[in-house]
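Take a look at this one; I'll ask things after.
Only one protein chain is missing; all other protein chains are in place.
Up next, chain A:
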């Protein structure tokens, strides 16, 4: 990245930051700061207003008995809601379902996504066609895809319904969860594959050639050379996908509406809020999900070490 101070309107003199030792804050540096803050202010303001304020408000609501059906009974009750939620079987069932969907779908996506990334990276014939088709699931509205899967597995209507004998797969927990995972995997594998493909592009060809000359076979080159170099890209992809999978909502809403114990935590929180109009309990679940996601993110960032996005200096290439 070039470092000269060139501002759009005030513009003019190039005071390189490298000479910053001379005067603590030259006129140009101060103008640059001001412009930087000015340009970032709208984005920062809207992000903080729409996330920070509601999350604080959410914590406040979660400490109250607050049911819109009985607004007169609104009252501050400290952590009673948390006790209610955390001792409730539905919550833990939803939590288990969410964790299961997250783990299984991300694991499958990693393997499939890596395979797809290698195909897209190395294919000789029809590269454009493959990349375009792989992007289709990314672009398609999740709800639309979910309807397609629902109809495909509906007895009599669907082409997949009788694949495993008679019965309605969406009305039994195990098969319904399998279908939800399938729908998630179909939708997001391409995204995983694209991130991994970008990582593949960063692997220097010379390194692979050198390994080949040293006698490493295809699998060895993959595990000993390509994977280690790609590690940051893999971790980024895994982090994004894990947190995304933990939020699973659209697919479940359309496929089972949470019946047969297939609710995710998002599904449960949304139901409590919209169907139950219970702001206290809904907010408590919101806060708990937020904490769970924060913990997952924290673990990943620890794993990342210095390769976390944003922790580097610009222009890493």
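What we mean here is this: contacts are C-beta pairs under 8 Å (C-beta built on N, C-alpha and C of every residue); 3 or more make two chains touch, one makes a residue touch a chain; residues count from 1.
Just so we're on the same page, contacts and distances are computed from a predicted model.
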Could you tell me which of "Carbon monoxide dehydrogenase", "Secreted protein", "Carbohydrate ABC transporter membrane protein 2, CUT1 family" or "Sarcosine oxidase subunit delta" is the UniProt name of the chain missing from the displayed complex? "Carbohydrate ABC transporter membrane protein 2, CUT1 family"
Given A:85, A:101, A:114 or A:194, the residue that touches the chain left out of view is A:194
Chain not shown: contacting residue from A:63, A:101, A:114 or A:161: A:161
Can you say which of A:50, A:86, A:111 or A:174 touches the chain missing from this structure? A:50
Under the stated touch rule, tell me which residues of chain A contact the chain that is not displayed. 1-9, 11-12, 14, 17, 29, 32-33, 35-37, 39-40, 42-44, 46-48, 50-51, 53-55, 57-58, 61, 116, 119, 121-126, 128-145, 147-149, 151-152, 156-159, 161-162, 186, 190-191, 194-195, 197-199, 201-202, 205, 208-209, 212, 232-233, 236-237, 239-240, 243, 246-247, 249-250, 253-254, 265-266, 269-270, 273-274, 279, 282-283, 285-287, 289-290, 292-293, 297, 309-310, 312, 314-317
